[in-house]
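Every protein chain except one is present and positioned as in the full complex.
Chain lettering (A, B and C) follows the sequence in which the chains are written, and residue indices restart at 1 in each chain.
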Amino acid sequence: MADALAQTKHDLAVANRIVSLEGIIDAFGHVSMRHPTKPDRYLISRSRSPEVVEAADIYEYTLDSEPVTPLPNGIRGYGELVIHGEIYKARPDVNAVAHHHSMAFLPFCNTGTELLPLFHMGAQIGDKVPFWDSRDEFGDTNLLVLKPEEGRSLAKALGPHWLVLLRRHGVTVAAKNLTELVFRTIYSTRNAELQLMTQAQGRPLSPLTPGEARLAWERNLEPRPQARAWEYWCNRLRKAGEFPAPLKAAKKATTAKGKTKAKTRRR
Amino acid sequence: MADALAQTKHDLAVANRIVSLEGIIDAFGHVSMRHPTKPDRYLISRSRSPEVVEAADIYEYTLDSEPVTPLPNGIRGYGELVIHGEIYKARPDVNAVAHHHSMAFLPFCNTGTELLPLFHMGAQIGDKVPFWDSRDEFGDTNLLVLKPEEGRSLAKALGPHWLVLLRRHGVTVAAKNLTELVFRTIYSTRNAELQLMTQAQGRPLSPLTPGEARLAWERNLEPRPQARAWEYWCNRLRKAGEFPAPLKAAKKATTAKGKTKAKTRRR
Amino acid sequence: MADALAQTKHDLAVANRIVSLEGIIDAFGHVSMRHPTKPDRYLISRSRSPEVVEAADIYEYTLDSEPVTPLPNGIRGYGELVIHGEIYKARPDVNAVAHHHSMAFLPFCNTGTELLPLFHMGAQIGDKVPFWDSRDEFGDTNLLVLKPEEGRSLAKALGPHWLVLLRRHGVTVAAKNLTELVFRTIYSTRNAELQLMTQAQGRPLSPLTPGEARLAWERNLEPRPQARAWEYWCNRLRKAGEFPAPLKAAKKATTAKGKTKAKTRRR
Partner (left out) sequence: MADALAQTKHDLAVANRIVSLEGIIDAFGHVSMRHPTKPDRYLISRSRSPEVVEAADIYEYTLDSEPVTPLPNGIRGYGELVIHGEIYKARPDVNAVAHHHSMAFLPFCNTGTELLPLFHMGAQIGDKVPFWDSRDEFGDTNLLVLKPEEGRSLAKALGPHWLVLLRRHGVTVAAKNLTELVFRTIYSTRNAELQLMTQAQGRPLSPLTPGEARLAWERNLEPRPQARAWEYWCNRLRKAGEFPAPLKAAKKATTAKGKTKAKTRRR
């Protein structure tokens, strides 16, 4: 049981690092998953860049985004935890959430231009990508989603969909499981890149039909393509020397100052 | 004889990895070649990302895309095998095929804009790049080419040409041999990038004349430029630590779970 | 005391290398900081590309941009030192300055198009980004800022702001401390990239309101996000083998010819 949780935390660290290596998340952004056996809790790293997250950095939170046990001295959580907690509350079918600021989405976040599925992998954006504008309910803010009511408002904007664009800020992605989350995060970014490239050509877009989008969505989420992509991304992490250390080693080596044996080895 | 086949499989693994390293293929896409001595068979990897393919992953298929001997337990083939089989059937002059979703082509796949040869290396797109739209015969699908009749329809659209663009999906490339396939796949992508960049400037394109295109095509396929490019790409694979292990070592190390000694060494 | 200065020089070397690794500075450009205990001096590398700067390369200058002690034989300072000295003179609140030619800013430097904050991190450009045109006071020059009067003119154009764009040349960034400088340099570049991408879509921009920009600016400069980003960038330097050697080792190994043990090890 404890071992299963350790494996889950390791997988979550892997997911954090994949979306970093593939260029979606930089210093900021975060990736969480619902607790595998306690649906009223979720797992997320302490406040660190996803690229450096290890299993030992991951803590448990209630759906009100309170740590289940107080964080150790000197350890801080992310500021925008309510994005995760409020979506898990509102959407029992969602078991993994990512929040990021990929450059490919920011022009859409800025202008409010509608995203459309433009190739088979782009069907992963879902049937509609709603917008959330912090100004509508909260006026001038620092644009972050920090208060429970802001998180609830965002979760409401997400509604039954799988992506929501935050005006002048970034993207939040939801999924049924962690592999699907990484898959959707990466291929929705490719679709956004494609839409930018195609629009810059000044020619009319030709999106998938709703029927095509639904069939492509289903196909992409079958076990074979999901496993193939996961193997590919893990292999790229390994080649880059970024695959996270096993939990036991990591526990011993990590300190609050972020110096780990793994890093030393990588120099 | 067995050794010659082993070398062929190794070369095919190299080709898989070159198009991955050069940024044409990501987790999805596939590269095949006709069997060197049995023209009614072709060789292609089991379902894995081309970036991780090794010689031991390569199996023989009939032109109806059935495995010549049943695949081992736990091993699956690619879903879109019929792309390869049906083209080998329809085109006896084709001995190598790649299918990919390079971002540079996707705006053309989406809008249906015609590709033109814009520099000497771009002559590799051939005299015309036809489109295939799955909607025309098959209506709403998941856009993949999965059924024999879909493969036949695509092969018919390719006709006597060397590239065919799949609307809202990707590209299929054909060639007389494996080196030519890699060459055409890479330089047709550069030409697509160039066309996107030039169109974004809003100035009229100045394509090669048909005579220039034919002469440049012939020159690029001479042994000297082909060998020079192949040496260059292999060298880049080696520097990146991506050159596939020799067949014997790979056989021992590979398992269905995709853990190989080669990978461990690369960390 | 001497040790504190050594640490400061090491930190400045780290800052030089971060902005290089993150793609903002190439062979040219420079990063300085005010002396931590003598506010009428500043610290900056001898004339070397920021990517290769080590603590031992850093010298002290007066605010008139004269070396405090003569530079060793064969050692030369940067040509544009007055950019740094004149800004430190004019702006007692500024303790760190970077000058660069990032491609993302150059289209704005060329055309004179106004920069706008387009996402929360983009608030780091400040409330206004003024332009300085060397032609206005100095007519035809080589565009560099070489004379004290040119430096003073640039500092005047900067005024109370934090970035100033040099027409047909580049960018100068100011900050209260070194971490903030790196943060502002990187995220102002992301904002410039975003503005280019959004403008290329031909849709109207939706900038932050002044209230949003002020709140986002303040939030980003809080200790937690600043520390998180710094850890992230240092980790990336370490993984790339670019983290500068400790001062003691560097002193021994560096010569005026730029051969260091660190470099040898990196091969």
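In this section, a contact is a pair of C-beta atoms (placed from the backbone, for glycine too) under 8 Å apart; a residue touches a chain by one contact, two chains touch by 3 or more.
Since the structure is predicted, the reported quantities are computational estimates derived from the model, not experimental observations.
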Taking the complete complex into account, which shown chains does the hidden chain touch? B, C
Missing-chain contact among C:A13, C:V31 or C:V52 belongs to C:V52
Can you tell me which of C:Q7, C:T62, C:Q199 or C:Q226 touches the chain that was removed from the display? C:Q199
Have a look at B:P72, B:P92 or B:P204 and name the one touching the chain we're not showing. B:P204
Note that chain B touches the absent chain at residues 118-121, 190, 193-194, 197-198, 200-209, 211-212, 215-216, 218-219, 224-225, 228-229, 231-233, 235-236, 238-239, 241, 243
Tell me where the left-out chain touches chain C, residue by residue. 26-28, 47-49, 51-52, 76, 79, 101, 103, 106-107, 109-113, 135, 139-144, 167-170, 196, 199-200, 202, 241-242, 258, 263, 266-267
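Basically, only the chains that are shown with their structure count from here on.
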Supply the minimal count of touching-chain steps required to go from chain B to chain C. 2
Examine where the copies chain A and chain C touch and state whether the two sides share over half of their residue numbers (same) or under half (different). different
Chain A to chain C: how many Å between their CA centres? 32
Would you please write down the residue numbers of chain B that are in contact with two or more other chains? 200
